[in-house]
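Note that one protein chain of the assembly has been removed; the remaining protein chains are unaltered in position.
Chain naming follows the written order as A, B and C, and within any one chain the residues start at number 1.
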Amino acid sequence: MENMYKIQKLTVVGGGSTYTPELLSGFIEHREKLAVDRISLFDINRERLETVGGLVSRMLQRAELDTRLELTQNRTGALEGADFIVSQIRVGLMPARILDERIPFSHGVLGQETVGAGGLFNAFRTIPVSLEIAREAARYAPDAWYLNFTNPSGIITEALLNHSELKRVAGLCNVPINAQRAVAELLNVPSQKVWLDWIGLNHLGWIRGIYVDGRDRLPEVIERLSQQLSDEASERFPFESRLLHDLGLLPTYYLRYYYATQNAISEVQKAGKTRGEVVLDIERDLLGRYADPNQVIKPEELKQRGGAYYSEAAIRLILSLLSDRRDVQILITRNNGAIQGLPDHVSVEVPSIVGAHGISPLSCGKPPAQVKHLLESVKASESLAVEAGVSGSRRKAVMALVANPLVPGFELAERLTDELLEAHRRYLPQFFSSEE
Amino acid sequence: MENMYKIQKLTVVGGGSTYTPELLSGFIEHREKLAVDRISLFDINRERLETVGGLVSRMLQRAELDTRLELTQNRTGALEGADFIVSQIRVGLMPARILDERIPFSHGVLGQETVGAGGLFNAFRTIPVSLEIAREAARYAPDAWYLNFTNPSGIITEALLNHSELKRVAGLCNVPINAQRAVAELLNVPSQKVWLDWIGLNHLGWIRGIYVDGRDRLPEVIERLSQQLSDEASERFPFESRLLHDLGLLPTYYLRYYYATQNAISEVQKAGKTRGEVVLDIERDLLGRYADPNQVIKPEELKQRGGAYYSEAAIRLILSLLSDRRDVQILITRNNGAIQGLPDHVSVEVPSIVGAHGISPLSCGKPPAQVKHLLESVKASESLAVEAGVSGSRRKAVMALVANPLVPGFELAERLTDELLEAHRRYLPQFFSSEE
Amino acid sequence: MENMYKIQKLTVVGGGSTYTPELLSGFIEHREKLAVDRISLFDINRERLETVGGLVSRMLQRAELDTRLELTQNRTGALEGADFIVSQIRVGLMPARILDERIPFSHGVLGQETVGAGGLFNAFRTIPVSLEIAREAARYAPDAWYLNFTNPSGIITEALLNHSELKRVAGLCNVPINAQRAVAELLNVPSQKVWLDWIGLNHLGWIRGIYVDGRDRLPEVIERLSQQLSDEASERFPFESRLLHDLGLLPTYYLRYYYATQNAISEVQKAGKTRGEVVLDIERDLLGRYADPNQVIKPEELKQRGGAYYSEAAIRLILSLLSDRRDVQILITRNNGAIQGLPDHVSVEVPSIVGAHGISPLSCGKPPAQVKHLLESVKASESLAVEAGVSGSRRKAVMALVANPLVPGFELAERLTDELLEAHRRYLPQFFSSEE
Partner (left out) sequence: MENMYKIQKLTVVGGGSTYTPELLSGFIEHREKLAVDRISLFDINRERLETVGGLVSRMLQRAELDTRLELTQNRTGALEGADFIVSQIRVGLMPARILDERIPFSHGVLGQETVGAGGLFNAFRTIPVSLEIAREAARYAPDAWYLNFTNPSGIITEALLNHSELKRVAGLCNVPINAQRAVAELLNVPSQKVWLDWIGLNHLGWIRGIYVDGRDRLPEVIERLSQQLSDEASERFPFESRLLHDLGLLPTYYLRYYYATQNAISEVQKAGKTRGEVVLDIERDLLGRYADPNQVIKPEELKQRGGAYYSEAAIRLILSLLSDRRDVQILITRNNGAIQGLPDHVSVEVPSIVGAHGISPLSCGKPPAQVKHLLESVKASESLAVEAGVSGSRRKAVMALVANPLVPGFELAERLTDELLEAHRRYLPQFFSSEE
């Protein structure tokens, strides 16, 4: 019989997020292996905290778990003594995200939560808050694992790795776990039999090999996906058949923004709504359901929100850290040579062994020639974004935008920087107090 | 008194180019230092060869030089026994260049002779011909210096360095010599007093320092240029004042295509003509003048053609190689570590010592963070272009376009590749015979 | 209940080795998990093959396994159709090894089977034979895993990785598995609970961290070992206490030859016998016992031979490859970026994930400053040795010796090369036919 692992205290920063019930449902599902003494939900937004907290409380009750639940607006208290801290904040909430989308769109370029100019400004807003949380966490929970789901997760994790005193940080995202499942489904094999030879950054991952029973089935997957794709790429896998053959790698979802940029822009134009605007409606609806005292499990509609298997990723990571499992998970971690040609200190998203000792990335070698430039440009942009977000240097912000493949030209970078700085002024104190 | 240096035989491949009188005027000007026994002009176009050759012959006569002039359509004969070979060919002439410009423009992206999709297709057409010339040169003039002016000079030089048996190759361009003069003029100092701390690729150069008498005057130059620039960037130096300050480096001319892309596109739209179409008219006019038996010097109008100081660059290089001068020139040469982070075998454009022993690049260290991504992306695109041009692999051609910062997205790369392959079919046999 | 895994055919090249019963006892021990249909022992030495084969046959019989056993001198036949090939050859047997030891000793420097000049000449003798075997293996068993125990395992594995057509190669050694056990014993924890942060080459490994339940106990291990060590280092762990503290890493056994060179030399001088001479006696004794028809298990005395846990290492690897176990093993494999600063193509010994897809090394990052020079020098020597052994270039052989930290000075390298070439002439045809 397997062991039972214990968490004394789990803290969720941004506990009022609509994702929280997803996370909690994971703990309920894994109750046989993992017991949590105390969960502390922290949020600055009291109303959301109470609404979401209400549902979580009912979920725990229904599951007959004796986990203690705290809802709090006292961050220090929330962090103190935690074993695990999950961060899932969104600075400026949906209204800010919509500006991240709308302002670039108004110049004909892509606006998005985690990529392009929008992703960079999301980072600028989020870095100072994340570092403040990290400062407290390092002080009040010095041995805790800090798991960052906060977007843009690659940039935020890089900021935490290099500008905080945290000893134990990992960045997570549900894209890898979803890709693994999708591929397994396509090949009709159990997910755990699939070995993905994955290389990349958060929201910029490529699959170089798909091994099942020692055989690389990537060519077959490319062939089958190509046949499924009509000339117009499908919504779920928005790449042209020719692209797959020419690339010789399997691109993951977010690469659509780089590979099929026009397509992504047209889609929004056709819809008349940005993703943020869609999500705003979904969230409103979700919060309505959460508030319903009869709602005692996470509602079906949460799936539309986009966080599929988010809790699975979190719990898989937590369990490996606790149980010294030493299995391979695709995580956002310090490069340290994993991807050749990128600096040691940057964050990358790569297969890593997870055990009680921590997270050890596998060596990925040199990135394939056909994607190296994109990988390096995006990472250059992200690392400049960390510097800009930390220092509040407008010049570095411009540089981060210029380095980004989705911002063509210096002039546009200057213009977008001006407009986004102005639009988000209240969330970007570092840029307005800085002397530079 | 200074020494007199001698060339037994100088061969110009593409001798029918309208640039040839510019080159010749250089030899005439430097007659005190440099004597040429025999000049062989080779061209496949008989008419141009005779027109241009006629003018060159009159120029030599007027200068009372006893240099022997040969006009020939026999390439082997032209190359045999040469000390110096100057290559300045254009495969497909202006009509092909105009397609390189027009087809990308029709998709809203930049078309240009040396950058973007146009530059890459120019390379695809030119690589096989250049390598064929190099094969003969290596056989019939094994000790000759092969000076490549043929555009895109960075890519062609890289192809020659890695896919020919030539032992002595250098790529040249007049951008560095023009930049040095322009800066010297601005500072009102003699050109040779200026030390440019230059880093980059051909048509992708940045100036990191401008030393005069031991003091770095780059900040002053940036300040003065900024003041000169109105909001709308000037034609001659098409960058915004803010860009200069944010970049902290002085970008050279061709960076406009990356930094001020929209501006460059609008310019063509406003003019209603591409640069190729303008040059077509200039060339027609020049060839008319060249044909005039009364024309005995290079006509004033040649300046509009764009090759200012082209002969000065060539002769400066030749003189240093012959005289073991060991001065610093900014040349296109094998990287071999000069720019950190780029592979050894690629071509770069960097300050180099030139002496009888050859060309030794200075160590440039790491590229500045704010330009690294662009430098690496463009070089990735160029190196993929060499592979595509040599192998005739459509897939690699697509990859070269995808890696190029001026070709946003994979879909467009596929489309442009199809259209340009079709448009240039007769000049791209390697892509149509290849089995792939 | 666990699965049963199957091997159709296992081939042992050098099957007459006294180690073979050790290997076989491993298969007998793991009979519940792993079934072997057929074992083919190949050796060029008929007598040893029959003696060792006799014992193996009795061992299988006693274990009541229905594994078929073949003893053969037909190499092609032995290799054909194998799933796993274990190579454990010794070219020139003990007499050659003794020369590898004695000749350097006669010049006052260390002679040893795998390190120093002796190890290099062992490689020169073994490379051509190994590559010949590999050529046949690639042809007659193209999908087999080729497991190299043949010493010097780091160099031979590098030769196989770069100069054969084998697709699936791993080098093994029992040092890591022994180190893990020794550390676990010292800390009184189960071996599998220990996570070793290991970096190095074969017979040149350092331990950077010893994690148990998430805590690094390396400092404690260093402290305890230091206390155990008298001024004179113990035989089992021949390092001074001060060395451990100054190094801040745990060196593994073979580092004694570099760190305590004089000590190692004195030891031989005191004993009056080299290790080869000792082993010669042990082997004679072992073969006598093997020949005894009453001997039906591996004799106790085999332990003295030095291959402790050799079979455990082999079977652990085989089981992970077959069962897609994805556990971490410390193996000799292609670097490919695992250790920063070493070329991609060299062999290193690093923690690696082993599964059905193959062997994926973990990223080890930069080697610690205090060992970097030694790691790089030894690897340079090894890679030069591969080139020398393949090409038969005396000059490269000298360079391999010069690069080796245990061969001080060029003069000595020249002298040792001359003497060892002469002494091993019959096993080094490549050096005597080469034109160089």
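Methods note: a contact is a pair of C-beta atoms (placed from the backbone, for glycine too) under 8 Å apart; a residue touches a chain by one contact, two chains touch by 3 or more.
The model shown is predicted, which means the values in this text are computed figures rather than measured ones.
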Shown chains that the omitted chain touches within the full complex: B, C
Which of C:28, C:279, C:398 or C:428 contacts the chain that the document leaves out: C:398
Residue in contact with the excluded chain [from C:85, C:137 or C:260]: C:260
Residue among B:362, B:390 or B:423 that touches the chain left out of view: B:362
Hidden partner interface residues of subunit C, rising order: 239-240, 242-243, 245-248, 258-263, 341, 369-370, 372-374, 376-377, 380-381, 383-384, 395, 398-399, 402-403, 405, 408-412, 414
Touching residues (missing chain, whole complex) on subunit B: 193, 195, 197, 209, 211-214, 216, 321, 324, 326-328, 336-338, 340, 344, 351, 353, 355-358, 360-366
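Simple rule for what comes next: only the chains that are shown with their structure count from here on.
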Chain occupying the most central position, where position means C-alpha average: A
Residue-number overlap at the subunit A/subunit C interface, same or different (half cut): same
Centroid distance [mean C-alpha coordinates] between subunit C and subunit A, Å: 44
Subunit B and subunit C, separation of their C-alpha mean positions in angstrom: 56
Junction residues of subunit B - those touching two or more other chains: none
